[in-house]
Structure formats: C-alpha cells, structure tokens
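A short worksheet on the structure shown next.
Apart from one protein chain that is not included, each protein chain of the complex appears where it belongs.
Chain naming follows the written order as A and B, and within any one chain the residues start at number 1.
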Amino acid sequence: MAKSQSKTAADASVEHKSRRDFIVVATYAMGAVGAGAFVWPLVDQMNPAADTLALASIEVDVSKIAEGQSITIKWRGKPIFIRHRTSSEIEEASVVSQDDLRDPEGDEVRAQKPEYLVVLGVCTHLGCVPLGQKVGEVRGEYGGWFCPCHGSHYDSSGRIRKGPAPLNLEVPPYSFLSDQVIRIG
Amino acid sequence: MKKLFLCLAALMMAGPALAAGGGDVVLKQKDWSFSGPFGSFDQAAMQRGLQAYVEVCSGCHSLDYVSFRNLADLGYNEAEIKVIAAQYEVEDGPNDDGDMFMRAALPADRFPAPYANQNAARAANNGAYPPDLSLIAKARANGPDYLYSLLTSYEEAPGDTEIPEGMYYNAAYSGHMIAMPQPLYGDDLTYADGAESSVEAISADLVAFLAWTAEPALEKRKRTGVAVVAFLLILSVMSFGAMRFIWADVKKSKV
Partner (left out) sequence: MSASKFSNPVVRWIDHRLPIFSFLEHEANEYPTPKNLNYFWNFGSLAGISLVIMIVTGITLAMSYTAHVDYAFESVERIMRDVNHGWLLRYIHMNGASFFFIVVFVHIFRGLYYGSYKAPRELLWMLGVVILLLMMATAFMGYVLPWGQMSFWGATVITNLFSAIPFVGESIVTWLWGGFSVDNPTLNRFFALHYLMPFLIVGVVILHLVALHRFGSNNPLGIDTRGPQDTLPFHPYYTIKDFFGLSVFLTFLAAAVFFFPNFLGHPDNYIPANPMQTPAHIVPEWYFLPFYAILRAVPDKLGGVLAMFGAIAILFVLPWLDRSPVRSARFRPMFKIFFWILVIDCIVLGYVGAKPAEGMYLLVGRVATVWYFIHFLAILPLLSVIETPRPLPQSISTPVFGGGGGLAGAAAAPKEKV
C-alpha cells in the first residue's frame, strides 16, 4: 500500500521507459500491418480479373445437336466435347464392367443425362486434343475418341480403355439450367 | 520554409485549372450524389440514365468500355442483365466456314458501337465524331457539371450570331458552336418508375450514369480511402508520440 504511493525516481523512469517501448513497438507493429495490407493488392492483382472470371462459365444450348452428333465448345481456353449420344452408345457405355477400366467410373456418374456427354477434350496423357468430334474422324476401337499423339482410345463415355493415358476424360462441372441449356463452370 | 509549402500548395491547386482552356462559358453546378469524400452512386438515377443512353444517345455514341455484366452495379440481377444483353447483337466468329456472324450479346460482352469505326461515324455526322461516352465524365474538365450544363444549355443564339450549317448554339460549349444537335427537349422518354422527364431531370440522370461508366470503382475508392486515411492519421499520431519519447533525452538538453 505504502509502496505504491511512494515511487522512487528509478521506478518512474523504468515505467516511463516501458511505456515508451510500448508505443514504439506498437507504432512499428501498426506500420507492419499497414505494409501487409498494401502487399495484398499487389499479390491479388495477379488473380483472374473480372473479364476473365466472366468467361469462367458459359451456357450452351444443346437442342441443336442432332443425335449422334458432337460439338466442340471453347471453355476457359480449352475444348469441351458435347456429344448427343445414340441409344446404342449409351447402352455400350453402361454395360462395361468396372474391372475392365483403368480408371473405374460408372457412366451414370459421368453423364447427368445419358443422352448428353460433356467432357474436356484434353487427353489425360500429355494434353493433346483427341479425334472423334467431326464426321468421318477416327473414333478409336471403343467408339468414343482416339488420341493420335500416342494412341489412347476412349470409349463412348470418355473413359480410357487402351493406350498410355492414365485417367478418363475429365468431366467439367456443369448443370442443366433447363432441358436444353447447360451451364459449364 | 512554411512559405515554400504554401507556395507549392497554391501552385498545385492552381495548376490543372490553369491548364484548362475556354473562359467564356459559365458552368451550372449541381450537388451530385457521388461528390465529396463520402460520395456514392444513386442506383435509381443510374438506371434512368442507362435508359436515356439507350433510347437517346446510343444511336450515335458508343459505350466501348462498359460490359453488360457491369450493370450489376446499377442494381440489376443476373437474369435482368441477360435480358438487357440479349437485346443487342454482337459480332462473333469466324465459324467453321470462315465467316464472321452476329449473335445475341451475353453479359460478358461489351455494348456494341453504333458505327463500325470512327470514319463511319464521321461520315454519318457531317464529319463530326460523336465521342465514346464511357470516359466522357473524366475526359472533360469538371466533367459532371460540364455534361449537365451542355445538355441543358441549348439556346437561341443571341442577337444575329451567324450559325454555320450543321452547327448549333450551346451556351456551355467553348466557342458556343457545337456539331451535336439538341438531344433532349423534355419528355423524350417515359421512365419505368414514372420519374420526372424534363430536360434537366433526364440530363441529371444521364450524368449520374456517365459518372459511373467513367469510374465504376468510385464508391469502393472513397470507402477504402476513408479507412486508409484514418489509419494513416492514427499511425502519424502514434509515430509522432514514439518519436517524442525516443528523442526525449536528447531534447531535454536543448534550449
């Protein structure tokens, strides 16, 4: 009690010094926070810009695709294959046993509506664009797509069946906005 | 030393104003919602301004740097923007035959221009080029006030002033002879919300819209600015205090 009332000069200067240290440290700390806040826009400006993000998703009207026909769409700079499959192609895809697949995946998982298959047209081996979209193009031994670069064969569900590719053709995120319009991305 | 600062500050204040030309026009000044450090855009006014641009101005003036998706700033949702965009056609291609083709615009597209290029615009307008309006509010000194004044200052020329063919008298335009015919007469369009459609009202709405097209980031800029300047003021005060503490023992021995 008595002690707190009678401070020595030494105590006062120590207290003074620690108050000074606090404000100095607090000032520099605040400066560091400000510097960090400044750094964030410098880093974030490299993230995709608004115009790039605007093209991050596209809408496709699939009603114009005849049965048996395939179209190629550009999405995020890459080709998307949309195939309006015939009933025999759908049948083929669904009866394949999972044990025969290098990358087991059921067709019902890959196609939200069996008539339309939507896959990324990029071979999972080294990135070439497989053939099979245009009329007359080679479709490979399994009736899907054939990659001419190193001989990967994909079936009518876009799954790898033969050749060096390790994975099935990637299914991009997509949803049906209506019966005839899908939104990719 | 303080004199130096005051002089420099005075020069800086005077500089840009000095650089502008034309001293024979008097600007009408208005209080804009986006003026001042806490300014913001009036969405209702901007929507009316968009309508005015589309119905009155877009026949001659392009809006090259505005994308339909930007209209979300005006308060439209995604579905409404798709509808607005779909009313326009933009060029795309080439298709598999190698031809360019027209298709309905998407939100990601920009407003298409009324003319293919500047020469076509001049040819259709007696050699005068109707400027793009995206940046017009920043491309003129005192932009918003100037644009408002221009739109509301079409008058009878005083006395027997000679008006050349194809020109019109405007009290707010430097030299008073402008190639743009009077665009607004009052009640030029009907606003969906039934708002006033006098020349002054439409002009004010257009300015509100064009101030946004020139700088969509204005609100974000000012809001961030308040936070940053406040932070820096606090930091300045704190560092001043820290400096005094550190210098206390040195200062004590000075006179």
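Heads up, the rule we're going with is that contacts are C-beta pairs under 8 Å (C-beta built on N, C-alpha and C of every residue); 3 or more make two chains touch, one makes a residue touch a chain.
Remember, it's a predicted structure, so these values are computed and weren't measured experimentally.
Mapped onto chain A, contacts with the missing chain fall at residues 24, 27-28, 31, 41-42, 44-47, 49-52. Where chain B meets the missing chain, the touching residues are 1, 3-4, 7-8, 11-12, 14-16, 18-22, 37, 65, 70, 131, 134-135, 138-141, 143, 174, 214-217, 220-222, 224-226, 228-229, 232-233, 235-236, 239-240, 242-243, 246-247, 250, 253-255.
Keep this in mind: only the chains that are shown with their structure count from here on.
One finds 38 Å separating the Cα centroids of chain A and chain B.
The part of chain B that touches chain A in the complex is made up of residues 67, 69, 106-108, 231-232, 234-235, 238-239, 241-242, 245-246, 248. Across the interface of their complex, chain B is touched by residues 19-20, 23-24, 26-27, 30-31, 34, 50-51, 54-55, 59 of chain A.
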